[in-house]
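Reading through the structure tokens given below for one structure.
The complex is shown incomplete by one protein chain, all other protein chains being positioned as in the whole.
So that you can tell them apart, the chains are marked A, B and C in the order they are listed, and the count of residues begins at 1 in each.
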Amino acid sequence: MPLTPEQKAEIEEQRAAARPTRRATVPALEDMLFEPIEVLDHGFVRVIDYMGDDGAVVQAARVSYGKGTRKVSEDRGLIRYLMRHRHTTPFEMCEIKYHVKLPIFVARQWIRHRTANVNEYSARYSILDKEFYIPAPDQLAAQSAANRQGRGDVLQGAEAQRVLDILREDADRTYAHYEEMLNEDTAGNAADPGRSGLARELARMNLTLNTYTQWYWKCDLHNLLHFLSLRADAHAQYEIRVYADAMLKTVEAWTPLSCEAFMDYRMGGVHLSAAGLDAVKKLIAGEDAEAVRAASGLSAREWRELMAALGRDG
Amino acid sequence: MPLTPEQKAEIEEQRAAARPTRRATVPALEDMLFEPIEVLDHGFVRVIDYMGDDGAVVQAARVSYGKGTRKVSEDRGLIRYLMRHRHTTPFEMCEIKYHVKLPIFVARQWIRHRTANVNEYSARYSILDKEFYIPAPDQLAAQSAANRQGRGDVLQGAEAQRVLDILREDADRTYAHYEEMLNEDTAGNAADPGRSGLARELARMNLTLNTYTQWYWKCDLHNLLHFLSLRADAHAQYEIRVYADAMLKTVEAWTPLSCEAFMDYRMGGVHLSAAGLDAVKKLIAGEDAEAVRAASGLSAREWRELMAALGRDG
Amino acid sequence: MPLTPEQKAEIEEQRAAARPTRRATVPALEDMLFEPIEVLDHGFVRVIDYMGDDGAVVQAARVSYGKGTRKVSEDRGLIRYLMRHRHTTPFEMCEIKYHVKLPIFVARQWIRHRTANVNEYSARYSILDKEFYIPAPDQLAAQSAANRQGRGDVLQGAEAQRVLDILREDADRTYAHYEEMLNEDTAGNAADPGRSGLARELARMNLTLNTYTQWYWKCDLHNLLHFLSLRADAHAQYEIRVYADAMLKTVEAWTPLSCEAFMDYRMGGVHLSAAGLDAVKKLIAGEDAEAVRAASGLSAREWRELMAALGRDG
Partner (left out) sequence: MPLTPEQKAEIEEQRAAARPTRRATVPALEDMLFEPIEVLDHGFVRVIDYMGDDGAVVQAARVSYGKGTRKVSEDRGLIRYLMRHRHTTPFEMCEIKYHVKLPIFVARQWIRHRTANVNEYSARYSILDKEFYIPAPDQLAAQSAANRQGRGDVLQGAEAQRVLDILREDADRTYAHYEEMLNEDTAGNAADPGRSGLARELARMNLTLNTYTQWYWKCDLHNLLHFLSLRADAHAQYEIRVYADAMLKTVEAWTPLSCEAFMDYRMGGVHLSAAGLDAVKKLIAGEDAEAVRAASGLSAREWRELMAALGRDG
């Protein structure tokens, strides 16, 4: 993630400023403001702005005239109650805004979350930088045999090297052709005065999906937690999960009580189906696991998933 | 809008605090923070929190690393361009949160705007205060004869007095019965120990629609402006328009450049239909108005609306 | 729910028509089309239109060129997989539209679900009918002592009678005053020619919250199921739960496989927190319940909820 000196200076200038406000502030998040958290080989997530804190959740739940907060222990109890019983609207009262740099194929997954605000760098209007995602060697995974949308073992030796070579060379070549078709020098003039240059909105189609793009992305806390529950999950593709992991750290700094409740009730929890719950009741009653399985009506796959959730061999 | 001394103290306590932040701040809006703006006889709007400023619109439009701002004149030009060409997403990057006290029948119109976050005071959980909206005498309008959903002249004399008496007496009586059915004293004990008291979630159904409720309401700038374009409009019901007018003042303080562009391009502008545009072209070319009208295909009503927009007698 | 003869005739006329279509049709839901399902004392839910069926879920999940369906058993397996793993978007591909008549205080809860389309009968434009919700005697519940937003025992004897009298008389009186203020006869002329009549948009504020309103409400299957999971739940207020129960029957007729999966994985299931899951593992391992509780870190309330979910005494 090589920021240019100009970009670094712009960030430092923003970090240096401090102004008084009557709004709720969160010092732990203020410390992180504007600073890029590196993700993948050239990407980042950085917090640009935020609104509200754990107290704002409490305040909205109580529709109070003041801060809503009484004692931290009461706030914690209320926040956990809200999270446990899926009273989600008070968590919508906090808002956060990120600047994210990410490969286009990751952006295409991310954008599926519709309850957010987005401004993406326009490749109709501007020229994309020459930056591509090339997986680290330990992420060059084979197709999973068991899961059609999962990863298997890491590729080794010549096959791994060949993949890296392909990804680098194709990205380099298609980008070089992108520049050739655009025919613009850095000042925006024709590089080759004998040619017109293809429209930016057309030339971009020659780029590969690992090209980096960037956007401003803004979301309320409830919808952010929903996003994280899906994208920080073990089933999410690694390349988006690392962004979710980075964002989770910012949520921990921003709204520690809400984040704790989220980890306890959502991320660390498990949903049992009606049949799964029935099987659990029988297992607690000491019934034989094989008999329970046979009577449960659960498919082999569901039973395996249940046993895994309970930390048992299937 | 009689706030209790406790409520006033809570508000003052919040206003007294000042903390440093690295985020964008808007001094003109900081001055208004938490302070209720009175609306109708017992209602208010007060800004609880905000995120972003005009610069945040520019920053998102440019997807910049720093503040996005170069010169105020450039920012103004860009913001006006975005507003004119309905590039609405950068305006979604600012967010504002209000605490609003409003009659239930106004709340029922307001809630139709779905792109906002809301936490309303719960009458399942709590007991509503004894406060009702009674129109001021100059707002006691007769049904419009011309417009099925509009107002006509103001009622006078005995009819006006009778309406005020009905509204007051019915609200008083239904509230007294609400209290009687609840059977709770201020400490939450049975007022009459011989009775159980009806569940709050049921007792509330006896209240009239002019009873005040309150909520926290949070919205991004784009959707807020859309809300205001509909609710600060002359066709909106007076009782919601006064809330929109109060909020418009907060937007003026918060994002003056965006607000100016909104007033110039949305509120002060007019939309011409294809036939209306055609008629305007002919009028500019000096054609006879009556001939233009006859050839326009516009209904009598549409023609009247067009002439009104052009400041001419229909 | 006394429909007028005109309304019945309009419904019958629609039910009598049959036209050919190439679209997916669901005979079991066609049988129910337009027919009101009675809810509460004057309310109803009736299906007005629908789009898609279980096959449309499969078709969208597979992005197929044809119907998407292979064998019912394969469809069932895929739908259960999608529901289990919260792949929710294919369920958004089915849409249903209802006409609902419901008390205003129920409408105020219902409208909080923002991912639906709504057209409500306008009391600015029209005059509301004289119909109020009066609870059946077995629903006249006392306030719950244990749960601030729940119900306790049913009121008895004189207290129950007094509540019913209040609700009826206040609704009658406020409606009579509404009519008086409106001063319109059924032809829309002044009932009393000596008075102007108050604007409809104002007069309505005198009505009580148990007045019936009605709306068209349209929603996709995923968001409908989410609505039902909250409103058909035992914690929902009875007066909205009966609507959810009625709608659940229509979903059963419409998309039986999706509905079955919903009942198995959502309604009949239970969510365990991280600590709850840990406790369950220990109980299965045969540890002493009291020791498990003490070590769990769960609050007394959470432990009670967990034991209830497991069908055990707390």
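Quick note on the criterion: contacts are C-beta pairs under 8 Å (C-beta built on N, C-alpha and C of every residue); 3 or more make two chains touch, one makes a residue touch a chain.
Keep in mind that this is a model prediction, so the values were computed, not measured.
Novice: Which residue, A:Leu3, A:Leu198, A:Ala253 or A:Ala289, contacts the hidden chain when the whole complex is considered?
Specialist: Within the whole complex, the residue contacting the unshown chain is A:Leu198.
Novice: Of the residues A:Met83, A:Leu182 or A:Met263, which one touches the chain left out of the display?
Specialist: A:Leu182
Novice: Among A:Gly43, A:Pro90, A:Pro135 or A:Gly269, which residue is in contact with the omitted chain in the full complex?
Specialist: A:Pro135
Novice: Tell me which stretches of chain A touch the chain missing from the display.
Specialist: So the residues of chain A touching the unseen chain are 103-105, 107-108, 111-112, 114-115, 118, 122, 124-125, 133, 135, 139-144, 148-153, 155, 159, 162-163, 166-167, 170-171, 173-174, 177, 180-182, 184, 195-202, 204-210, 237.
Novice: By the contact definition given up top, give the residues of chain B that touch the hidden chain.
Specialist: 77, 84-86, 89, 112, 230, 235, 263-265, 267-277, 280-281, 283-284, 286, 299, 302, 309-312
Novice: Using the touch rule from the top, list residues of chain C that touch the missing partner.
Specialist: Where chain C meets the chain not shown: residues 3, 6-7, 10-11, 13-15, 17-25, 30, 33-34, 48-52, 56, 59-61, 63-67, 89-90, 92-93, 95, 97, 99, 117-122, 214-216, 218, 220.
As a convention for this text, only the chains that are shown with their structure count from here on.
Novice: State, to the nearest whole Å, the distance from the C-alpha centre of chain B to the C-alpha centre of chain C.
Specialist: 29
Novice: Which residues does chain A have that touch at least 2 chains other than itself?
Specialist: In chain A, residues 89 touch at least two other chains, as defined above.
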